[in-house]
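Pasting a structure here, questions to come.
For this depiction, one protein chain was excluded, whereas all remaining protein chains were kept in their positions.
Then we have subunit A:
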Amino acid sequence: MFDLRAKGGSLSFAAAVSDTASVGLSLFPLGISFGMLVAHTGLDWWWATVFTAVVYAGSLEFLLLGLVASVTPLGQIAVTALLVNLRHVFYALSFPLSRVRPRGRLYATFALTDEAYALTAGSGARSWSGSRILWMQVLLQAYWVTGATAGALAGALLPFDLHGLDFALTALFVVLTIDAWRARRDLPSPLLAAASFAVAVLLAPGQALPVAMGLFTAGLLVRYALRDRGASPEAGSEPRAGAAPEAGEPEPRVPVAATARGE
C-alpha cells in the first residue's frame, strides 16, 4: 500500500507505539464491546472485522449496527453516515497531511478518525514525521479491528446474552462531551445542542439525529451572525487569523491545497 520502511521507519514505529498507548487502551476494549454487539445482533463474527476495517468510524459503526439490524433503507444509512461524520470536514483545517508522502495520504485521510486527529492536535505532535503519523494511524486501526474481532468471537462463544452492552456507546459520547467541554468551556454550544435535540425529538422523532445536528449547526451560524454584527459589521467578510481551531494548536502553516491536489 505505502512504504513505511523509509529511513528511520523502525524509529517512527517505536515512537508511534508510545504515542498511541493511551488511546489504544481505550480503543481496544471499546472494539471488544463493538464486536460483542455484532455477535449480539446475530451477525457472523467476521462482520466485526469487515465493519471496523472498511468503515473505520467508531461512532458510525455502532449506529450502523442498529440500522442494519432493522434493515434500514440504504438511502437513510447514507444520510446518517453523512451527518454523523460531517464533523470530520473540520479536521482538514489543521491535520498535518502535507507531512505525509503522497501515496500515504490515501490511508492518512481514510484513517483520519477523532482519535487520530486528537493525537496530532497535541503540542508534542508538531515535530512528528509523516511516517510516524502514518504508523500512529495504522496502530490505532489495528487496536480497533483486533478488539472488535476478539469481541465478536468471544460474543459468539458465550452461552448467554450480555444485556446493556450498548451503554458503551453512550459512555463514549458522554466522555467525549466532557473532554470537548474541558478543551473549550463554551456554555452556549452544549445548551444549543441539547435544545436542538429536544426540538428534533418533538418535531421529527424518526429523524431526530440529522434534524438535531442541522438545527444545532444553524443555531451556531445564527449565533455567529448575531454576535458578529454586534461586534463589528465588517468582521464576517474578513479572514481572521485568530479564528484557528483549538486553543494554541500547532497549526503548520503549509498550504495543504498544493499538496492535497495530487490525490
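One rule holds for everything that comes next: contacts are C-beta pairs under 8 Å (C-beta built on N, C-alpha and C of every residue); 3 or more make two chains touch, one makes a residue touch a chain; residues count from 1.
The rule we apply is simple: contacts and distances are computed from a predicted model.
Undergrad: Of the candidate names "Aspartate carbamoyltransferase", "Purine-binding protein BAB2_0673", "AzlD domain-containing protein" or "Regulatory protein YycH domain-containing protein", which one corresponds to the UniProt protein name of the undepicted chain?
TA: The record names the chain that does not appear here as "AzlD domain-containing protein".
Undergrad: For the full complex, which residue in A:43, A:119, A:136 or A:152 touches the chain that was left out?
TA: In the complete complex, the chain left out is touched by residue A:43.
Undergrad: Which of A:14, A:171, A:203 or A:226 touches the chain that is not shown?
TA: Counting the whole complex, the residue in contact with the absent chain is A:171.
Undergrad: State which residues belonging to subunit A touch the missing partner chain.
TA: Residues of subunit A in contact with the hidden chain: 25-26, 29-30, 33, 42-43, 47, 50-51, 54-57, 59-60, 62, 64, 66-69, 71, 74, 77-78, 81-82, 84-94, 97, 106, 109-110, 112, 161-181, 183-184, 186, 189-190, 192-194, 196-197, 201, 208-209, 212-213, 216-217, 220-221, 224, 228, 235-236, 238-241, 243-246, 255-257, 260-261, 263.
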